[in-house]
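I am attaching a structure below and will ask some questions about it afterwards.
Here the complex is missing a single protein chain, while all its other protein chains stay put.
After this line comes subunit A, so read on.
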């Protein structure tokens, strides 16, 4: 580490728990030890606030023990305004922060002074940032810092990744070299599926069946971390865990939708070692070093191998002893997924899906952010942006489009000459037309798009904040409905000024809070492994219940075959269902569903909706589909989808996210919207308008790119259709097949706005009118 300390960029790869964070700080501590450096020396950026906090604790101890004259502070969204202001004027030697906070600091006119003496930047958990827009934003910020502090050296800290060169390219200033250091990967982890008394259910996602077995493990270990993939699942599990917790073991819950106070309480208790177990989501799964965790339990399939590796690493944070982890598949399909993931960890293979090119919505935001700090030269900024790995191939024309978009909106109709956001002060030099716009730009910085949420409080003056729920969920609540929040059952009392007021109500069955949290899709690599296991027909490694289930699938229907597409049809609940086993990931399966439902709509088969998982997609409608093959022809698929996709909900969702990041529409801030008539209108309207009047607009290009590689994943659909050709096995069943059953409980159903919906709307309206005793006039 120290031998390479002068490299302009350095990537350190070590398994979790290898003490790599402290290693990253070593050169800094040595350079600062003599007390001669004035101002900011090292910036540490991590994806999680909690991580910055944790590092502050771990760093201060050795600094104080050694008596170094080094000041360490953190700066996150939780840092008070006065302290932030002081930190800009009088920065500490080491500042610990997040990508969003860094972007904000760069947007101030005094950024040049704040960062002038900066020597080093440490990017922690860079593997977690490298496939996200947060990472792209951070790397753009780094290019800015490099200009402000030309001698800046970069250190990236990463968990084990399959292609370190990709991460190195991401981190380094292009085309600087970036040496890679590998630490000893340590002993193989002790991982297995947790044996349970009851078999996992046919479908479901909560892992409730395993609660007695989980409690038994909690009793046997010092501290157990129980990970869930979503907040809702964590809430439900925690609730049920408490109901079964007869010995009153101290168990806490931690996730991103809880109030800051609630999270800090749990974090504190963990540091003090007073908790036997913590039920958690992704908000805890990056390198935090808390307490004496000796067991990790993962509820639900881990979806990506790297998630599992990360989470396993949370147990036994000592370098030379194996981490211990147990998996609890939430349903029988997940048994297959868990076994595939375990194989992958043992084989040390990883997911292998990384995105490379930098998205233009993030670039547009960065341009606005730079303009907040002061006038900029477009030539210089272009050169700077090209030094960022993911933007190293950006063309000048595309860059100019982004500048034009930020400046004028980028419309074919030049309507905003008077109100441009950026003005060209002299040729090639741009600045904010109205400096007051900086405030609005700063408020919208960041690339994480949350669904709109409302705060939840106990009713009564000064009611304690409990956390947040999705606005869509809040809209479905009526008085006296109950739901789970922070593990407690609360009763909905009413909505006051966009605050959800509740009262405690421990005695009733809760309805479920539907926060989506972040939903992972199974990586390509895991999906391939799953498919291979199913094809093999060898289920000897499986628990009895799952083997029986898979055998049942063979008896009732058949297993999906390589190079073929299995399609099952069956009736259920008065609708006709089609299940296609595409095994091409959630997004591509979704596109497959769009393709099939489009064909169905045109053929008058009245599709109603669909839901996609990583392995299959389930479509339902009002009429049977005797032959799905005509809807799956690869010829002309691209053109048909092109025109049709533009109108659908998936594209509109992609547009909304990109439009918020690019600064076309403001984020909604909970509590800041007008509570009366909404002055705001849906982003769908903007999408439709742009599409109609300005189809070549930059935002639509961004949306399409996003959709094609992310939401739509068109390449995998084409590949699937090409591979399968006419080898489609359609089987008509009289009831739902064992493999299709779990799809009925999936979240994220997509409605089809077609004839069938029209018919249902009319039926429902007629029913309501007659119930209300109103005549149709």
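Criterion: a contact is a pair of C-beta atoms (placed from the backbone, for glycine too) under 8 Å apart; a residue touches a chain by one contact, two chains touch by 3 or more; residues count from 1.
Everything below uses one rule, namely that contacts and distances are computed from a predicted model.
The listed choices are "ABC transporter ATP-binding protein", "Simple sugar transport system permease protein", "Putative phosphoesterase" or "Nitrate reductase subunit beta"; the UniProt protein name belonging to the chain that is not shown reads "Putative phosphoesterase". When you scan A:383, A:689 or A:723 for touch with the missing chain, the hit is A:689. If you put the hidden chain back, the residue from A:274, A:383, A:723 or A:762 that touches it is A:762.
Only one of A:261, A:434 or A:602 touches the absent chain when the whole complex is considered: A:434.
Touch with the chain omitted from the figure is made, among A:255, A:421 or A:491, by A:421.
Touching the omitted chain from subunit A are residues 408-409, 411, 413, 415-416, 418-421, 434, 436-437, 440, 608-609, 663-666, 676-682, 685-686, 689-690, 692-694, 697, 749, 751, 757-758, 760-762, 764-766, 768-769, 771-772, 774, 776-777.
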